[in-house]
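Could you have a look at this structure, given as structure tokens, before my questions?
A single protein chain has been removed from this complex, and every other one stays in its place.
Now for chain A:
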Amino acid sequence: MNTEPYIVLSAILFTIGCIGVLVRRNAIVVFMCVELMLNASNLALVTFAKANGNLEGQVAAFFVMVVAAAEVVVGLAIIMTIFRTRRSASVDDASLLKY
């Protein structure tokens, strides 16, 4: 099986996620882009597992999913708190700490 297209796809997804984090303003969207980066890594991990012929990459993909779920719990809690305080989820509005 030719694994190269999968790696290219995962690199494209990773780049989209990365650019999204840098240019989007809404904390929820920024966070979704981070999740996209994690999923791009999952795709790369399972593809490499296939290419290398061992299971470590697939096991790692499961762990990444679990970690992503834990991150959602913590992240949404923080974003919710700040949204309720400021009535805005924009990362530009939270700017008390600077210089």
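Note that in this section a contact is a pair of C-beta atoms (placed from the backbone, for glycine too) under 8 Å apart; a residue touches a chain by one contact, two chains touch by 3 or more; residues count from 1.
In the analysis below, contacts and distances are computed from a predicted model.
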Assign the chain not included in the display its UniProt protein name, restricting the answer to "NADH-quinone oxidoreductase subunit N", "FeS_assembly_P domain-containing protein", "Oxygen tolerance" or "Electron transport complex protein RnfE". "NADH-quinone oxidoreductase subunit N"
Using the document's contact rule, name the residues of chain A that touch the chain not shown here. 7, 10, 14, 17-18, 21, 27, 30-31, 34, 37-38, 40-41, 44-45, 47-49, 51-54, 56-57, 59-60, 63-64, 67, 70-71, 74-75, 77-79, 81-82, 84-86, 91, 94-99
